[in-house]
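Excluded from the complex is one protein chain; the other protein chains are retained at their positions.
Every chain is named by a letter (A and B) in the order it is written, and numbering of its residues begins at 1.
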Amino acid sequence: MAENIGVYVCHCGSNIAAVVDCEKIAQAASEWDNVVIARDYKYMCSDPGQNLIKKDIEEYGLTRVVVASCSPRMHEPTFRKTLEEAGLNGYLLEMANIREHCSWVSKDKEAATEKAIALTRGAVRRVVLHQPIKEREVPVNKATLVVGGGIAGIQAALQIANAGYPVYLVEKKPSIGGHMAQFDKTFPTLDCAACILTPKMVDVDRNQNIKLFTCSEVVEVDGYVGNFKVKVRKKPRYVDEEACTGCGDCESACVMKNRIPSEFEVGLGKRSAVYIPFPQAVPLKAAVDEENCLYLKKGKCKQSCVDACQREAIDFEQREEIVELEVGAIILATGFEIFDPSVGPQWGYGIYDNVITGLQFERITNASGPTGGKVLLKDGSEPKKVAILHCIGSRDENYNKYCSRVCCMSSVKFAHLVKEKTDAEVYEFYIDMRTFGKQYEEFYNRVQEEGVHFIRGKGAEVTEIGGELTVRAEDSLLGVYREIPVDLVILNTALVPCSDSEKVSQIFGVSRAESGFFLESHIKLDPISTTNQGIYLAGCCQSPKDIPDTVAQGSAAAAGALAAIATGKVTTSPISASVNEDICSGCKTCLNMCAYKAITFDENKKVAEINEAVCKGCGTCAATCPSGAITNSHFTTEQIFAQIEGVCENG
Amino acid sequence: MEGMPVIKERNLHPQFYRRVKMLPGGEKIEACIQCGTCSGSCPSSHTMDYTPRKLIAMIRAGMEEEVLKSKAIWMCASCYSCKARCPRGIAITDLMYTLKNIAMASGCGHKLAGPVFYGTFNRMVEKEGRINEGKFIVTFTLKTDPFKIIGMAPLGMKMLAKRRLPLKATAIKNKEEFRKILARIREAGI
Partner (left out) sequence: MNFNYYPGCSLHGAAADYRMSINAICRRLKMDLTEIEDWNCCGATAASSENYKMALVLAALNLVKCENESELVVACNACYQRLLNVNSKFKKYPAIKEEITAVLAEFGISGDPEKIKVRHLLEIFLEEVGLEKIKSNIVKPLSELRLIPYYGCMLVRPEGFDDPEQPTALDELLTALGAQVLPFYRKTRCCGNAVMSTNEKTALKMIKEILEEAHFRGGQAIVVTCPVCQLNLDAYQDKVNKEFGTSYNIPVLYFTQAMGLAFGIGPNKLGFDRGIVPREDLLKLIPKIE
């Protein structure tokens, strides 16, 4: 096969050139078969760099291009476009990664250069066998599914709905609002959480373009970008949403009144079996809790709720429904959960009455909370000394390695609220004070001035000494051990992935990071997309973050979805697997291997069939097929072997 | 009164940090975030001249003499609370042992009760192969604070009365070889 190949070796400033001899690679390449021109250049991705390639394609009649530079992750699309602009199919390109694989991982110039030459030679051998392939365009369904109705999901849903497109918002709980609905004030400006959140929640309710599903979860996702088919399980509320006015008469009448720990009050308050989660709930409708309703659980109850409801809205005949939706894009906004500090008994949670979590403190200090907003101890008295412990379950190999990002600021907020509402001395135990956001350091400064004792040292242990609740810690700035007696301990716990995030990641075909949060496409340049095209992330389900960042990401995810909706089509990667029907033996081995459910079995022909649109071209099936009947375009066996041979060949 | 100690760079010993890093317990100390969880969990840190966290900072700075002369390392109760809770997985208790090893080998702090206690114990083990608790305590006390013996008498009498203080000597049979092995390993140094 005679091809005209151009080889371009990039210095990447000094990133590559400091270790790898780029000129030497170009020189070596100029000797190889089919190579008609080989150059090295400071920045191949720059405009002049790209123009160099374009000019050569014209002048030398290049039919294939090899770029030896960085990881293809970032710049493969760049150079594909360069080729297209010069009239060459973008897939006639191959990249050799001589930065991440050579210069960044070695100090040995000679060895690194040798490896870089080998990788480039592999690329040259491979590119000869490349075939031009065309990117596919698929039409996009204009509706979007948003999963999770916290502030992230609310923001994304409103953004898309306000642009005039339909949104389905699926929330697991009876009301939207997420964690923010539980807070009292929000840092750094201390505006009341309800005051800024409630209007948005009401907007969701009123917006004609948003169809809200509460008490609902997504159970199945089929299809591919632009054309997802989704099944939503809508659990019965046992209350007719049309009829219910949210008056709460049922709640007061319920036999189980004040007997069930309230989730919204984080166990500090009690509710009925039929309840409205909180006064600002959206939708403002009652729901029956199956687990605790005597009638549903035991079949025996006088049903005082039914008698109490003048609208006859209580309906024990309601059954679970599966709703099928078709959407073009999906935004995951499932948020986080709170780390359970009782797994570390050294912190005394669940052992001593007056050891609470930060989220519980939010309820205590909230005017609509169990104490009417007064900061009180379990026995109803006011604390005189309060300890706030940072990093409980965060930055700790034994629990979660990562920093939860919001706790330094929320701790400072708690300190302020305690100071505002009581005369208590406040002690904050921190490792490092991370107040990085806009107006955050200023807020810290303000609370310092309020007279809070900031002790640099992690609260190591909460115990009772001589009947007094005591925090043990090292005051590391003084280098002394301290035992500080207090009345109330607030454990500011880590933000952790939702307990069902493993299941959710499987349903939506997205990956999870080591921390358990969902994995973005690129940590810096694309923190919105996932590896599953058309599925976006927003808020704390991607990683712990504060409300400003959550809202920004919610809007960004909406923008991602809107871009496809606006053009009505998306291009998808043409790299996909296909089955050679003549060779396929019908053994079905591949069927279970495909993570994207792209393979079906044709019972008539007794062969496997791959849906190209769903296939992500991962190659798992091709590698598994015992008959060798599956080929993955752009990753054919011949191409891969040619590359290996090129890399291994001597000289 | 002395002023704040001023550390002169030339009095620091970076090689001490490198040495400790090679020994048991020293391997991950570069990752210490100085959170003080160790000191806060330590039942002894309130009596230490330097807390465990601070010792790590001092090692990293190369403060060899101060670390090896510190009383703190002899206060460690070897309870491993610090290790169990350290957020960076540092084996602080093992580090404490390593520091004691270096201090004993180099003679630093030999006048403190800690090294005398351990030395006396180990010499008895070397000699007999086993420890007779009563005999050991008496030997140690005579070495450090003979007058304390009188204060110890009531407890000793009680133990005796409860038949919990055997006066019969205890020892292993194969003492010769045992002693040689221990001498051989101590020769190898740490």
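In the analysis below, a contact is a pair of C-beta atoms (placed from the backbone, for glycine too) under 8 Å apart; a residue touches a chain by one contact, two chains touch by 3 or more.
It should be emphasised that the depicted structure is a prediction, and the values quoted were computed from it without experimental measurement.
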| item | value |
| --- | --- |
| Interface partners of the hidden chain - shown chains only, full complex considered | A, B |
| Touch criterion as defined above, residue of B:20, B:38 or B:91 at the omitted chain | B:91 |
| Hidden-chain contact residue, picked from the options B:14, B:107 or B:166 | B:166 |
| Footprint left on subunit A by the chain that the document does not show | 344-346, 348, 351, 463-467 |
| Residue ranges of subunit B at the interface with the undisplayed chain | 24, 43-44, 46-47, 74-81, 83-84, 91, 93, 97-98, 100-101, 104-105, 112-115, 117-119, 121-122, 125, 129-134, 137, 140-141, 155, 158-159, 162-166, 170, 172-174, 177-178, 180-182, 184-186, 188, 190 |
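Criterion: only the chains that are shown with their structure count from here on.
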| item | value |
| --- | --- |
| Subunit A-subunit B separation of Cα centroids, rounded to whole Å | 49 |
| Residue numbers on subunit B that touch subunit A, as the complex places them | 33-42, 45-46, 48, 50-51, 53-54, 85-89 |
| Touching residues on subunit A, where the partner in the complex is subunit B | 346, 391, 395-398, 431-432, 456-461, 472-476, 479-481 |
